[in-house]
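Pasting a structure below so you can have a look.
Note that one protein chain of the assembly has been removed; the remaining protein chains are unaltered in position.
As written, the chain order gives the labels A and B, with residue 1 at the start of each chain.
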Amino acid sequence: MRGKLVGSPVRRLEDLPLLRGRGRFIDDIALPGMLEAAFVRSPHAHARIDGIDTEAALALPGVHAVLTLEDLRPWLVNEELVVGLPSASYRQFRNRPVLARGEVVHVGEPVAVVIADNRYIAEDATQLVMVDYDILPAVSDCRAALVDGAPKVHLDAEDNLLAAFDMGYGDVDAAFRNARHRFRETLHIHRGGSHSIECRGAVAAHDAVSDRLTLWVSSQMPHSTLRVLVDMLGRDENQIRVVTPDIGGGFGPKLVVYPEEVVACIATLKLGHPVKWIEDRREHFMATTQERDQYWEVEIAVDDDGRIQAIQGDIVHDHGAYTARGINLPQNSGESVPGPYIVPAYRMGAKLALTNKIPVTPVRGAGHPQATFVIERLLDRVARELGLDRAEVRRRNLVPASEMPYERPLRSRGGVPVVLDSGDYPRCQQMALERAGWDAFPARRRTAHAEGRHIGIGCANFLKGTGRGPFETVTVRIGTSGRVHVYTGGTAIGQGTKTMLAQIVAEQLGGDVGNVTVTTGDTAATALGIGTSNSRLAVTAGSSAHVAAGKVRDKLLQVAAGVLDATPEDLEIDGRDIIFRPQAGRIANKKLTLGEAAHVLAGTPGYVLPGGMEPGLEATEHVIIDRTPFAGGTAVAEVEVDVETGGVRIMNYVLAIDSGRLINPQLVDGQAVGGTAHGIGNALFEWMAFDENGQPLTTNFADYLLVGACEMPRVEVLHQESPSPFNPLGVKGVGECGVVPAAAAICSAIEDALAPFGVHIRKAPISPPEIIALIDEARRPSAAQYSR
Amino acid sequence: MKPPPFSYHTPQSVAEAVALLGSLDNARLLAGGQSLMPMLNMRYAQPDHLIDLARVAGLDRIEGRDGGLEIGAMVRQRSVEFSEDVRRLCPLLAEAIRFVGHRQTRNRGTVGGSIAHCDSAAEIPTVCAALEATIRIEGPSGWREIPFREFPAGYLMSSLAPDEVLVSLYLPVWAAGHGHGFEEFARRHGDFAIVSAAALLETNKDGRIARAALAIGGAGAAPVRIDAVETELVGRAGEREAFAAAADLCSGIEAYDDIHASGKYRRHLARVLALRAFTKAWSRAVGGPA
Partner (left out) sequence: MTGTTRRISVTVNGTPRDEEVEVRLTLADFLRKRLGLTGTHLGCEHGVCGACTVLVDGMSARSCLMLAVQADDCDITTVEGIAPSKDVLHPLQEAFRDHHGLQCGFCTAGILTTLVEFLRDNPSPSEGEVREAISGNLCRCTGYQGIVDAALDAARRLREAGGAAR
C-alpha cells in the first residue's frame, strides 16, 4: 500500500527528546536507594576455580554484597540460561551458568558480582576478590579446536564439536563430474562485535508489597528475557515485568539474554534495593557476544558461458564457548550462498567448533555477509578464469524477474521454504552499474594509471531473508483523550520503529502522526512479543499495525455513524475528528472527536453498547508471517589502493536495493547507509584479535577500529520497489541490506585495483599490511606462476 | 571503568610540584589528561596521588628564545595548532600537530604531556627527534636540559626521575625558507600513526642540499632520528634517487611487531614515508617558505 503517510519521509517521533538530551537510556534510570554492580570476570580463557575469597572485598566500606553462584542458588530453580534455538544437529549442549560453576571457559566470563553504593566502589572491591584459578589449556582457533588431541574447551567434553549438519539439493556429484570448469577457493571471513555506542545494562527493582520484580534492560528481546527469568527464578509471568528504555543501538548481540541481567534481578531480591549494572566498553569486548571466524572450503562448477552448474563446500564456524543462541549463523550462511543466483545443485556442510572465547551470536547481517563474500569471490574467480566481465557473469546467473516467485529446494532453520518472493534482480544490478559508471571505468583506470594511481571497481549482489516470523504483536487503541496508542512486542533500538508504526497507524486513523504514541518492548504492555532482530519489524509489526489500525478504523466509523446518524461511507477521519461529509443533499460538517468515540465504547454502567459492538476502541493483531520476504540488491564500490602503504580509500559507493514498498524513504536510506558503514568496517577495519591462548587482544576502541566519518564515503542509495506478495504492506526488511554486500564489493574492487600485480583476496577484513604482503608475494616469480 | 581512589594536589609552582613528587609515594603528574585519564579509567595506572599541573604558573607560554622556540609543558596542543609563531618558525610542528588526535583531545592535551607519555607513535615526539629538541626538566636540585634523544628510556617510559617535572621544550629553528614534510600512515584519521616520518631540508645558494634531517616515529620503542641522512644528502641536488637513498637508510631501524603491523611492514612504511616526506620538504624548500 502507499498513502499520504506511508511512503513519505515523515520526521521522526523519536528525535526531539534525543536532540535535547532528554532521552532515557538504561544508565539514565536512577531509583531511590539504588546500588550498583560490578562483575569479577575471568582473566583466563580456561581455568578451574579452586576457591573464591570475598572477605577483603566485603570489608570495603560501601560494599553491600559479594555474590558467587553459591549465594545465588537459593533464588534459582535452574542455574543455566537455556536459550539455544531448536536443532537436531547438536552433539552437545553448552548453556551458560548464571555465574561460573567451578570452571571458566572464556576471558570475561562472570565469576562473582559486587554490589556497592556506586560503581566506583564496586570496581574497587572487584580488585579485592581473590579467585584461585588453576589454569588449563585453552583452544582459540576454531580449526585447531576440531583436530584430534586439541585441548578441550570444557573439562567434561569428549571433543569440541558442538554441532554438524549438511544442507543442499540436486545431484551435486554429477554436476561436478560433468562440469566444463571447476574452481576451488579457501576463504576466511571474520566479523567482529556489534559495538552499539551504548553498551548493555540492566536495572532491577522489586516491589515487596506486590512482590513484583521489574527489570529495565537494554535488550532487543525483552519477552525472551522474561521467559528466561520465569524459567530460572521460578516466578510467575505476572510477578515479573521486563521493559526496555531508549536503546542506544543493538546490532544483534542485544537479542541475547545474558547472565548479568539475571544476577541483577537476584541481587535486588536478596538485598531489597534496586540494583543497576552498566556494562563498560572493556566488558563489552569480553562479555557481549560477537560474530567471528568462518573458514570455508568451496568449489564451483560452471559451463563455458560461466553459468553455475553446482556449488559445494564446507564451513568451520567459531561458536565460542557456549550456546547463547544456536546453530543459526552457519545455517544462515549455508542457506544464503546461492543468494540471488540460479544454482542447480548445492551442498554445504558445516561444523560448529567450540572455542575458549566469547559466545558467537548474530551481529547485523547474521551469517549473510560471509555467504555473500563466498559466492561473490567465486563468481569473480569464474570471470577471471573465463575472461568474462564480472558483472556479465553475474547477470547470466541471476534469477530473472520472469521466474518470480522462485522456489529453491532449501528450508530455513524453522522449516520454512526458501521462496524468493519478488523483484527484478538483473535490473537492480544494471541500475547500480549505470550509476557507478561501470562501463566507463576502464577509461578512468587508464587515467589513474597514467598518474601512477591504482584504482579498482567491484560489485556484489546479495539477498537477505528478512522479517522472520511467526508474528509480532501490535495493539492499537484510541483512548478517551483522543490519542492513539500503539503497543508492540517489537523493540525500538534506534531504527525508527516508533515513527514507522505511527505512520502506518495514522494513515488510517486521521493522518496525524503526532497524535500517535508508540510503546515498544514492555512485557506489561504486550503479553506476547518476539522482539527486534533479522530486519523483521517493518514486516511483522508493520503488518500487524496495518491490520489492527484497519479494524479500529472500521469500529470508529461504525460508532461515529451511529452518533452522527450517517453511513460510514459519508464519514472521514481528519486529525482527531470524524467528520460527516454527506455525498449529497444533507447538512454538512457534523463531527465527533476520536475521544468522544472512545467514550462511547468505554461503556457506561447499566447501559448497552450501541449496535451490539464489542467494547473498547481497540484491536490487537498478530499477523502470521510464515514466508520470508527477501530484500536484496547490488553494491558497487570503487577504490584507490596505495600500493606502497596498502592503504585503501573508497572513492565511490553505490547501493541499489529492493526492500519492497518503502514506508519512510528517509529512514530506509539511513538504515542502508548505516549498514554500509558497518560493512566497510568488516571489509577493512574490524578485527577482534585473540592470541593462541584465547586472550582477547583488541579490547578498546584504539585497537578495535570502527569506521569514522573520514573513512566513510558518501553512499548513493537507489531503490527498486518490488512489493512482497507475502505481507499486506508489501514490505521487506532493510536493516541489514547495507552490511551484507559491502565486504564482497570492496574486496572485489581492491583485487581489481591490484590486478597488475595478480593479487587475489581470500579473506575479509583485509588490512594494509596484508595488502603489502600480498603484493610482495605476487611479485616473487614462483608465486606469480602459482597464482595462474 | 572508573578511576581508582587517589588524593589530588594542585601545586601553584614547579618547585611545589617537585616537592610534592619528592614527598609523596606513588604519585603521578596530571597535565592534559588525554593519556593518563584512560589509563586511570582502565586502572592500568593506580597512583595514590595525582598532582595536577594546571594551576602551575608559567608553563603555558610559547615564546622565542635564542633563535629558537620554547614551548611550555602545559601549552595545549590546540594552542600550538593556532600559534602564528609555530607556523612561522616551526612549520614542521604546525603540520604534524594536525595529525594529533582529534579536536576534542587537542583542546585538552598538552605538549609536555605528549612528550612525557613517550608514545613512539605520537607526532610531537617525532618532531622533537627530527629537530633535535632540548627538554628542560626541573628537579629537587634545580633544572637541567637534555637532548630529546636521551629523553625516552623505553616503550612508554621516559628518563625523568620520579621527582622531576618536564617544564618545557626548546625547538631550534631552521633557516627561513627551509622545507619540511610530515607524513604518517594511520589506519583512520586521528589514530596514532603506525609509522610517521618528519623531514627537513635546507638549500644553499646553488640549490643544493645544505642541511637535512629525518626522524621516524612509531617503528621502534621511541622516535628515532636517522642522522646518516645528513651525510647522504648534503651537497646533492634534490633528485629522487638521493631521497630514495636517504630513505633506504631506514631499512635497518629497530621496529616492533604488534597486532596492527609487523616490524617488517613498519620498516617498509618508514622507507615509503621518508621518501614522501623528503619529496614534500624539497618542493617546499625550492618553492620558498611554505
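In this section, contacts are C-beta pairs under 8 Å (C-beta built on N, C-alpha and C of every residue); 3 or more make two chains touch, one makes a residue touch a chain.
The model shown is predicted, which means the values in this text are computed figures rather than measured ones.
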| item | value |
| --- | --- |
| Touching the absent chain when the full complex is considered, from B:1, B:19, B:156 or B:173 | B:1 |
| Residue in contact with the excluded chain [from A:16, A:130, A:174 or A:624] | A:16 |
| Options A:293, A:507, A:669 or A:751, residue touching the unrepresented chain | A:669 |
| Selected from B:88, B:108 or B:149 as touching the chain missing from the view | B:108 |
| Residues of chain B (touch criterion as defined above) contacting the omitted chain | 1-10, 30, 33-34, 37-38, 40-42, 49-50, 52, 54, 78, 101-105, 107-108, 188-190 |
| Touching residues (missing chain, whole complex) on chain A | 11-12, 14-16, 18-25, 27-28, 30, 118, 120, 194-199, 246-249, 251, 280-281, 493-496, 666-667, 669-670, 673-678, 700-702, 706-710, 712, 714-715, 738 |
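To be clear about the criterion, only the chains that are shown with their structure count from here on.
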| item | value |
| --- | --- |
| Chain A contact footprint on chain B (complex, rising order) | 1-5, 38, 42-43, 185, 187-192, 194, 259-262, 265, 268-269, 272-273 |
| For the chain A and chain B complex, residues of the former touching the latter | 119-120, 123-124, 127, 280-282, 644-647, 685, 687, 689, 697-698, 700, 702-703, 705, 707-711, 767-769, 772-773 |
